[in-house]
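In what follows, a structure is listed as structure tokens, so that the remarks can point back to it.
With one protein chain held back, the other chains of the complex are shown just where they sit.
So, chain A:
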Amino acid sequence: MNELSFFIQALIYLTSAIIIVPIANRLGLGSVLGYLIAGIVIGPFVFGFVGTEGKDMLHFAEFGVVMMLFAIGLELELDLLWRLKFWLLGLGGLQIILTTIITAAFSFGFGFQWKPALALGLILSLSSTAIVLQTLKEKGLMKSVSGQAAFSVLLFQDMAVIPILAIFPMLSDSEVTTSSHGHSLIEHLPGYVKTLVVLSVVIGIILVGKYLLSPFFRLLAKSGNREIFTGASLLLVIAISVLMGSVGVSAALGTFLGGVVLASSEFRHELESNIEPFKGLLLGLFFLSVGASMDLPVVMESPSKILGIVFGIIFTKALVLFLLGLVFRLPLDQNLYFSLALSQVGEFSFVLFGYSEGLGLFQQETIVILVACVAVSMALTPVLLLLYEKTIFGFLESKIPKKQTEQNIHKQENPVIICGFGRFGNMLGRFLRSNAIGITILDFDADRVEMLGRFGFKVYFGDATRLELLESAGLEHAKVLVAALDNPEKQAELIRNVSQHYPKIKIVARAGDREGAYDLKEMGVQYIYRETRETAVLMGRDVLRLLGTRSYTAEKAKNLFLKHDDETFHELFDLRRDRVQYMSLAKQRNAELERLMLVDLGQEEELGRDPWSEMER
């Protein structure tokens, strides 16, 4: 591919995505289906803009899946994984075993040998992580019972790919052909050494992630160069993929592991938001190339055969999942959703079919047909879910009491995000934490982040003015955003970003002084706090007390002053441009306040009497 044709390809892919995905979204089909349709449209069998290199593109775009798993890993802390173990092993394990047995039995019935039948069963038992997770995320169902169940099953499937890859050569009768996919460095080594190498690589990744990456990122963070940090994030993902690939383990699983290791690091959100754009684009490209590589003539030649197989697969998988859902007591509406969502065949099947082709497990024509079936089943998933939502789901949802949905759902999103954790944010954080309010903290000072981490605060490193970072920190689910950045320009940028894209969230902002507070009010911030105001007045109250004023009276004086100051602030705001009027009103209000205070302190009698002085002296 020369340079020009590369750009032309990019032009075609991007244009089709930009045109079709928003339309699909508008129609409620979800972006996954949008990408698939766009892929079919530009593919060799409709407009033919892109040729048969769709398959090569697919290999490249599989990196999107790898990145997605890294991102999923980042969101998974080990304790969540531990909590899911029951579903992960039970639901995920049984799903693969049952589906494999049933589909293998069917294939055997259709005249396959038992070995290829078993291989086919294993391939078809996998579902598409990319499609399901993307759909669940877009619909905000990740934390629902069905979402967690689906996630557990997918995770187990992704892990199962490794043993499946190991089993395949054993299922092959012809020993000679080494696969085109298996060019791993350790191929020639004996079995136990292979196992040892894989194990040590995995342990190596865990150790490096745990002990070396945080200091390394901290060092990079101190350089303050964002591009370098993004580059390092990408490097990390690519390095893990290469490393895992070279020892024959799925890159997706490797990066997932890497993600899990880094999930408890303070750089979690920053990494996530750095990867996010690449991940999104590559995933889109992945779906596009699935669409483009769909062999339409094969489908058109024998549509009834293909549709028969596809619906057979979907029905079998959904049935197995549904029955398991019953055993695992998912609520009916959630169970149906979960079964349908996972009923397609996953992207790993492309890899596995290619692999088995090399092993001579299936005939060429069989593979062409089956790959088409897989693609169709993937394309059908969003449609099925949409149909389900529009018909049965809404009906069921109103009938089923919600009691079970709350169980097992771990709310990771915190209602409050604090941006900037210096002396001010720190105090606020301590107060909220002591009131059992969940807070997510973002700070751009690597040393401080590390230090506060040692105090047991969950602080994440990152530049809070970046919307993607805020989003991966859970901005969508937060109710209050605390803007407490030291730099006024950064503070303004943060507030503008958030209020523009998330108008519903309440912004509570810290200002340095009165001028800073005016600037914030100008931006439309409703809740403004001057950082030194309350403390200074509290100090004033205590000085009054030290000078002999009774504490209740001093307290009242403090409250009166603050109230008066609030009112004056809003009045003066309108005049802040006109210095002459501003000064005059400010002076007038100060004089007023002084008089009010004296009356309240009982030092001036003739004006505005205290109600209590009427009753008794």
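Heads up, the rule we're going with is that contacts are C-beta pairs under 8 Å (C-beta built on N, C-alpha and C of every residue); 3 or more make two chains touch, one makes a residue touch a chain; residues count from 1.
In this text, contacts and distances are computed from a predicted model.
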Chain excluded from display, named as in UniProt, from "histidine kinase", "Zn-dependent protease", "General stress protein 14" or "Multicomponent Na+:H+ antiporter subunit B": "General stress protein 14"
Contact with the hidden chain (one of A:550, A:563 or A:587): A:550
Residues from chain A at the interface with the omitted partner, ascending: 550-556, 602, 610, 612-613, 615-617
